[in-house]
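Before anything else, here's the structure in question.
Only one protein chain is missing; all other protein chains are in place.
Moving on, here comes subunit A:
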Amino acid sequence: MKPVVIVGAGPAGISAARTLLDYGIRACLVDEGLRGGGQIYRRQPEGFQRTAQQLYGFEAGKAQAVHRTLDELAPLIDYRPRTLVWNAEDQRLDLLTDNRADSVEYSRLIVATGATDRILPVPGWTLPGVYSLGAAQIALKYQGCAIGERVALCGSGPLLYLVAYQYAKAGATVVAVLDSAPFSAQCRALPALLGQPATLAKGMYYRAWLTAHGVPVHQGATLAQIDGVQRVSGIRWGAHTLACDAVAFAHALRSETQLADLLGCAFAWNPLNRAWLPTRDSAGRSSVNGVYLAGDGAAIMGADAAQMAGERAALALLEDAGVATDRHRPAVLEQQLARIQRFRLGLETAFPFPEKWAAQAPDNLTVCRCEEVSAGDIRAVVDDGHWEINRVKAHCRVGMGRCQGRLCGLAAAEIVAERSGRSVEDVGRLRGQAPIKPLPFGVQVQP
């Protein structure tokens, strides 16, 4: 019999695998990471000494529980780390493990592909020394390194303050935190954020800690330029300049949806995420029979929600497969998810999307770092009468490079929308293509 396959061993995928095993189903859990855990609960390599408390702070208990669950599951299920799913069609996934190609057929599939940083490029962002906020956190958590000697952290969203806190606490010099959101926005968001007081308290704690330890935090401050020749030498915002040798920036997160796209899942515009996302019912069923969606790969809701959504999707899968499950659990999970969703609305108020970004982007700004396509190149295509994002891509190659638009796709859509006078929604979404990540030459195919 074909197995149930789960893609992604972060909080959502691990929790789905655990739930399935509770009902006797040994899933095949495929994950690109070396040791699982996903990004936020990413594990340091073997032999590193730091404690969970040092690595994950307030989330240490949750991270350890997720890791423990994976360690318990691994020998009991078909766990495949270091494995990229690069294509999906017709009840089959194409895989790549350590340069070996393989494929797996599935009876049902849970897609828990997670997220990456949402990037709005600024001049100078391709310089060595500039990273996403998530990258800055991985350098520290996974490798014990800071991205530089004097680090500026910019953009917006909860990760901004978390990374600043983690860096300063680990002994890095954080020369400035630039939050593009004004303080007034965070005040307006308070009522909604109070729905999750513990999470709110953590955010306020990081913020207060930074101030108490002399880390300069500038609000309503938009990073305008990163200076440097061969590597970063400083940043500019407003009338300010500041010397530094590393910058990390991002505006919240974006979902990894390529696999859902290749599977033929229906997509809909999601105003809260400001993105086209695969549709799902409250249990996580996609529009495609037997395909379920969970975690940040379906919509950005964070690790706690991902864990609940993974369990919920697994219960839906079991129910659809005719397995009798706990009848009360789904309602409990859905109520908790709804509460987190309300908090998420508050976060969007506290850290609003910088609507003016596209209009302010200079023509010579590199938007696509793979193909080196500038904002001006994109605008020229729009001025020729094109506005649908895949059409624009065909004309100027924005989003056509190795990253397949993961970094530039949303930014390009913003520029097209602004220039053409349309909504970002109308511009559409970049279609996913297999292989969803580059495959090396010389891949060994198993007979």
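Everything below uses one rule, namely that a residue touches a chain if its C-beta (ideal position, glycine included) is under 8 Å from a C-beta of that chain, and two chains touch if they have at least 3 such contacts; residues count from 1.
Here, contacts and distances are computed from a predicted model.
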item	value
Among "1,2-phenylacetyl-CoA epoxidase subunit B", "2Fe-2S iron-sulfur cluster binding domain-containing protein", "GntR family transcriptional regulator" or "ATP synthase epsilon chain", the UniProt name of the subunit that does not appear here	"2Fe-2S iron-sulfur cluster binding domain-containing protein"
Hidden-chain contact residue, picked from the options A:Glu59, A:Asp94 or A:Asp117	A:Asp117
Omitted-chain contact residue, chosen from A:Ala172, A:Ala350, A:Leu365 or A:Leu430	A:Ala172
Residue among A:Gln143, A:Ser184 or A:Thr211 touching the omitted chain	A:Gln143
Residue among A:Gly24, A:Gly214, A:Gly385 or A:Pro440 that touches the chain left out of view	A:Pro440
Residues of subunit A (touch criterion as defined above) contacting the omitted chain	32, 34, 39, 44-50, 54, 99, 116-117, 126-132, 134-135, 138-140, 142-149, 170-172, 230-231, 245-246, 256, 369-372, 401-403, 406-407, 437-438, 440, 442
